[in-house]
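Of the protein chains in this complex, one is absent; all others appear in place.
First chain written, first letter: the chains are A, B and C, and each begins at residue 1.
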Amino acid sequence: MAVVAVLVLHGLLALAAGLSGRRLGRRVLLLVACGPLAAVVLLVAHALGLLGSGALATSVSWVPSIGLQFDLVLDGFGILFWWLIAGIGLLVMVYATRYFAPRDDLGLFASMLVLFAGAMLLLTSTDNVLVLFVAWELTSITSYLLIGFDDHRAEARASALQALLVTGAGGLALLGGLLLVAGSAGTTSLTGILVVAPTDPAAQAGFALVVLGAATKSAQVPVHFWLPGAMSAPTPVSAYLHSATMVKAGIYVLARFAPAIGPVVGWWAPVVVGLGGVTMLLGGWRALRATDLKELLAYGTVSQLGFIVLLVGHGDPELVHAGATLLLAHALFKATLFLAVGVIDHQAGTRDLRRLTGIARRMPTTALALLVAAASMAGVIPLFGFIAKEAALESTLHVGFGGPAMTAVVVVGSVLTAAYALRLVWGSLATKGPDEVDDDVVEPREVARPAPGFEGPAVVLTILTVAFGVWVAPADALVVGATTALVGPEAADIHLRLWHGFGLPLLLSSVALVGGWVVWRWPGSVRRVAVVTARVPDMEDVYRGSLRGLLAWADRITAVVQPGSLPLYGAVVLSTVLLLPGVAVLRNLALPEGLVVAESGLQVAITAIVVGAAIGAARVRRRLSAVLLLGAVGYGMAVLFVVQGAPDLALTQLLVETLSLAMFVLVLRRLPERFESTPWRFGRPLRVVVSLGTGIFVAVFTLVAAAANRQGTAAADFLERSLPEGGGRNVVNVILTDFRALDTLGEITVLVVAAIGIALMVRTPVEPDERGEVGP
Amino acid sequence: SPRRSVILDVVLDLVFRTAVLFGLFLLFAGHNAPGGGFVSGLVIGTALVLRYVAGGAAEVDRVLPLEEHVLLGAGLLLAFASGAAGWIFGGAFLYGAKATLEIPVLGTVNATSALVFDVGVDLVVIGLVLGLLRSLGAAADRDADDVDTRRGVAS
Amino acid sequence: MILLTSVLLGLLAVSAALCLVRLLRGDSLADRIVALDTMLVVVVCGIAIGAVRSGSGIFLDVMVVASLLGFTGTALVARFIERRGAR
Partner (left out) sequence: MILDVLAGTMMTVGCVLAVVATIGLQRFPDVFARMHAATKPATLGLALVLLGAALVVPDPGSRAKLVLVVILQTLTAPVGSHLVGRAAYRAGTELSEQTLVDELRDAVDTTGSRPD
């Protein structure tokens, strides 16, 4: 039950922050920080065993009819994610209070942030696939709003839209995949699906879509380009969403599916691992050329995400264990790096490493934090990053099929990681010579010293990175819990160790570090590789090109389909009626037997008049004459109703006919007097054919429909009950206002909407066009 | 204005009242004889159209000063209220109730809750006609007038 | 009485047909609205005779409304003709 309480708290805080944003100013961020704080308290209580066993699993049925159970199961893997989301969330919110200058829309920012945190917590704790999708979409939407928070900057809006489109499309793919898989497995519960592990073609297609969805969210190549774009978001957002939590949602889904699906679905491991490997290499490579610190970190994140996907996607217990460790390590050091870069950007006013020099002396604490985090990223001994890399290298060695290839990719990836880590440290902190810096460099003394509270969060994370390196137990417990939740109890004996002895992994790590230094020191050495990657198309241009093409194509279609001529619309509508239902009626033509043509001479006379008037209405040149002839048709119909013995119908028909005559007159005043002749030669014959066809179709259709009524009419029943129950002899009115009152209620609502619609349409000011004529 | 016909105005006063009265008659007679909310609304609507023909939008406003959305809203609300009342007392939404009332002048009258619903329908229909007259009539008049004045035709 | 009413209804049907001819042929709008109005008068008479023939008065409401509408329609179109001209 506690889990639900925490989630609901996030929702309430989002509402409260939204409302009270203006009054609280920057303190609103502290208000929303209570959400992650509550989650942390819950986790600590759980870690200390204070909670009962049931506290972490609840089941609330949301929409039982479509299997939408709101059951939450917080297992080991969920807890690992909760630590990340809540812990880093808390620190980011504290950090944000210093980062932002006082502004009145902080309330919106805070509510979006806590809503995002709540969505992520829900995503990682729900066992129902549909609820997972709802949370997934919520994160996409909140990320869109957060990226585009500085909405006055066009670039922020553009990248926010880009992120939304890509992750949104991914979300659609995920929904499709999940539905397919849930359909084959027969249950919408995630654990249920993993137990059944369906492999029929539909499920396989489902898994492919799930991988696609996860790939967009976790910025895997080729849909990785939205992440560097998202760097135009405020730094707290980048640190929280686009490094530690949101981009890991895809990994969460892949990790959940991998252990059960990997061995069963043949293509799963190669595809996912391959995807991860390519992303790792390409991400690392692009990071080397980045000059904006946040862009460098963004590509670094893409690379690290690839690395985690490579480990977690395989499904082998040891690899999953290493993946979970890296997941934790990456969250720690990448969030620190973002926070540190945020401090530098905030104080120095720029993130371009060509304009920064001598920062280390101006803000030693941030510099130290950045240095340690970068070292952990590169995998330098005693830090937690090193342990993760060692575990990864060791586990790839033990993998049978494809193991060596994976190890090679990891080593090359680590070389690149080490290289861009050095580039980051040198770029942001070092005191550079005149030739290594642009002319508009920010002089160190112009950089103000950051307030202590501002650097606090980064320091806390750095302490964790160092502490987990030296004292592995707490991290190990967390990771083992996560792995056993994913793979099962047999993974319980895999443990983290700082020192693996002088084995191959240590050698490979040091090779990676040295290689990294070489690549960074002498970029010339990798010139040849640059030629190869230059030919890879930049996905961002592909995205922009496809968007432009889509819009151009849409314009062309609208021009063709909606040329603005009313008769054409009419013809299209009627001919569709003729084609689709018309053909259907013709195919099973069952005319009622004993077709009575006319009961009395009078009916024939009246029908003749009606038909005569109708033909007249079609032929006459003047608009109002046509309306008058139509009036004759309507009155003729009313008389037919009288002859058939339906007074209510006759009354309504007469009245409606007169009112439409009135409305026609009111409108026709503004229209030219005569019908325009059709410019197109075939206009007239086409109209005759279409209208004749429609007339015949309606007649035949009515007959067939009447004949098809097998169960007998409801009239008898209504007639009987009219007086006793309805209290009235006029069965028509009793039906209208009593038996079927709900339908009438619907109808009068339609009337209200129609009245409002017309009023709005007519009263919107219409500028007379060039001929001075007020348009129709 | 030169366009108003005195004869029409005189006769109209008489006919208008008769029409409205007949409309109300249809409403109340509706349950047992032909009629009902919808028809009654249309009859009264036609009477309003007559008023519009005679004296334009100003005349209609004089006769029925209400805004049309007030009528629409009141009608819909009344219909829902009668439904909700059925729900609260009778257990199901739009549940009908019957009562035999002793009204001094009219003698024994058996009224049904459906009548309230019918009045709601009536108001909605009148509101619709009024709305149409106001938007298609009055608004179009304004456009027409300024178009005519721009083209120098004394309308 | 039944025979008589049938004959009368026949007569009315003939006059309605004649009205239709005028409605179709009528070159000016005024002709057409007069024809339509006369048609409605025929309808009112028809309903009255119908009531006599069937002995039940439930259609008389329709008759009252029909006569009212005839007048409204005529007045409406008359107002339109005045502004637009009935060439």
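The working rule: a residue touches a chain if its C-beta (ideal position, glycine included) is under 8 Å from a C-beta of that chain, and two chains touch if they have at least 3 such contacts.
Nothing here was measured: the structure is a model prediction, and the numbers come from that model.
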Contact list for the unshown chain, restricted to visible chains: B, C
Positions on subunit B where the hidden chain makes contact: 5, 7-8, 11, 14-15, 18, 154
Residues of subunit C in contact with the chain not shown: 1, 4-5, 8, 11-12, 14-16, 18-19, 21-22, 28, 30-31, 33-35, 37-38, 41-42, 44-45, 48-49, 51-52, 55, 57, 60-61, 63-64, 67-68, 70-71, 74-75, 77-79, 81-87
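By definition in this document, only the chains that are shown with their structure count from here on.
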Cα-centroid distance, subunit B relative to subunit C, in whole angstrom: 25
Inter-centroid spacing, subunit C versus subunit A (mean Cα positions, whole Å): 64
Residue list for subunit C, restricted to those that touch at least two other chains: 58-59, 61-62, 65, 69, 72, 76, 79, 83
Junction residues of subunit A - those touching two or more other chains: 647, 651, 655, 658, 662, 669
Touching residues (chain side subunit A, partner subunit B) in the complex: 647-648, 651-652, 655-656, 658-659, 662-663, 666-667, 669-670, 725-730, 732-734, 736-738, 741-742, 744-745, 748-749, 751-752, 754-756, 758-759, 761-763, 766, 768, 772-774
List of subunit A residues in touch with subunit C within their complex: 601-602, 605-606, 608-609, 612-613, 616, 622, 624-625, 628-629, 631-632, 635, 638-639, 642-643, 647, 650-651, 654-655, 657-658, 661-662, 665, 668-669, 673
Contact set on subunit B toward subunit C in their complex: 3, 8, 15, 19, 22, 26, 29, 33-35, 39, 43, 46, 49-50, 53-54, 155
